[in-house]
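Step one of this worksheet: look at the structure below.
Entry: subunit A
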Amino acid sequence: MMPDLGKYGDTVLSAYAVSIVLLVIMVALSIRASRKARAELQKIEGRRNG
Partner candidate 1 sequence: MGSIWEYANPVKFIRTSEIVLPWVSILATVTLIAGLVWGFFFTPDDYRQGSTVKIIYLHVPAALMAINVWFMMLVTSLVWLIRRHHVSALAAKAAAPVGIIMTLIALVTGAIWGQPMWGTWWAWDPRLTSFLILFLFYLGYIALWEAIDNPDTAADLTAVLCIVGSVFAVLSRYAVNFWNQGLHQGASLSLDKKENVADVFSTPLYVCIAGFVLLFIALVFLRTRTEIHKRRTKALLARERLG
Partner candidate 2 sequence: MIALLIRDMKLAMRAGGGFGLGLSFFLIVTVLVPFGVGPESTLLAKIAPGILWLGALLACLLSLDRIFALDWEDGSLDLLATSPLPMEGVVTVKATAHWLTTGLPLCLASPLFGLLLSLPAEGYQWLVASLVLGTPALSVIGTFGAALTVGLKRGGLLMSLLVLPLYVPTLIFGAEVARRGAEGLATTTPLLMLAGITAGTIALLPFASALVLRVNLR
């Protein structure tokens, strides 16, 4: 399955690892912030309407 990366294995893998980690962190943070913002808004709107 794993392709043979030759002597540059570390290089390629670390590049992928770093990038994917950065992407995942960014997506995760965005989703979390979105959830939080929405929940907070709902709480306040609930208070206002109810």
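Here is the rule we use: a contact is a pair of C-beta atoms (placed from the backbone, for glycine too) under 8 Å apart; a residue touches a chain by one contact, two chains touch by 3 or more; residues count from 1.
Picked so that all candidates are chains of the complex that A comes from, given by their letters.
From a predicted model like this one, the values you see are computed outputs, not experimental measurements.
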Query - Candidate number, among 1 or 2, whose chain touches subunit A in this complex - result: 1
Requested in this report: Could you pull out which subunit A residues touch candidate 1 in their complex?
Outcome: 1, 3-9, 11-12, 14-16, 18-19, 22-23, 26-27, 30-31, 33-34, 37-38, 40-41, 44-45, 48
